[in-house]
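On to chain A.
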Amino acid sequence: MKVLKVAIEKCISCGACEEKCSTLYKKENSKDKSCIHINPRNGGRLINVCNQCGRCIDVCQTQALKRDASGIVRIDPKRCVGCLICVGFCPTYSMRQHDDYLVPFKCISCGQCVKVCEQGALVL
Partner candidate 1 sequence: MQIEKMLSEHKLLKEFKYDLKPIEKGYSNRTLYINLSDNTIESKPVTQFMKDKFVGGKGFGLYKLWNAVKPDTKWDDPENEIIMAPGPVCGITQYPGSGKTLVVSISPLTDQVIDSNVGGYVGPFIKFSGWDAVEIQGKAERDVIVIIDGNDGTVRIEEAPLEAIDGHVLGEQLTEMYAKDEDDRRNIAVVTAGTAAENTLIGLLNFTFFDTRRKKARLKQAGRGGIGTVFRNKNVKGVVVRFAGTNGNMNNVDDISPINAAGIRIHKQIDKLDDQQCRMRQIGTANIVEVMDAYDLLPTHNYQYGSHKDTVKINSHTFIKNYLKQNTPDGCWYGCSLSCAKAADDFVLESGPYKGDKVLVDGPEYETAAGCGSNIGLFDAHAILELNFYCDTYGIDTISFGTLTAFLMECYERGIINKEITGGLELTFGNKWAAYDLIHQMSRGEGFGKIAGQGIKRMKVLFAEQYGADINFLNDIGMEQKGLEYSEYMSKESLAQQGGYGLTNKGPQHDEAWLIFMDMVNNQIPTFEDKAEALHYFPMFRTWFGLCGFCKLPWNDTTPESNATADEPAKMPEHVQNYINIFNGVTGLNIDGTELIRQSERVYNFQRIFNIRLGKGLRVHDATPYRSAGPVTKEEYLSREERYDGQLVELIGLDPTSMSLEEKIAETRKYRENQYEMLTDAVYKRRGWTMNGVPTIEKLKDLGIDLPELLEVVKKHL
Partner candidate 2 sequence: MIKVNNNDFPFEEELSISDILKAKKYMDHMIIVKVNDLFIRKEDYPTKRIKDGDDVKVIHLFGGG
């Protein structure tokens, strides 16, 4: 399973990954709508993104969350009822939610952010 991994020491907080992700999936350049978050911390940063641990699958009441053939955790928007339990119970706070959408969203290891990271801080 290809999970997005970060070499945080190479990140310069340029935001290119956030811009790529949100523009691609939500048609908008907005950090709030990106699946990967670069969060400033003490002059540096923390990088928050789903590690496909699958805890959300366990807590979803409608079985809207499942692993696909590659083992990546995916949301089925037709089964999701927007309860946001997965958002609250994610152990890494990586399940994203935005008021513009009823269904949460998360990193699916598509690799598009890897391509735009000029520092090589992201790898699949």
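Candidate entries met the following condition: all candidates are chains of the complex that A comes from, given by their letters.
By definition in this document, a contact is a pair of C-beta atoms (placed from the backbone, for glycine too) under 8 Å apart; a residue touches a chain by one contact, two chains touch by 3 or more; residues count from 1.
Just so it is clear, the structure is predicted and the values come from calculations on it, not from any experiment.
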{"item": "In-complex contact of chain A, chosen from 1 or 2", "value": "1"}
{"item": "Chain A - residues contacting candidate 1, complex", "value": "59, 61-63, 80-85, 87-89, 97, 99, 102-103"}
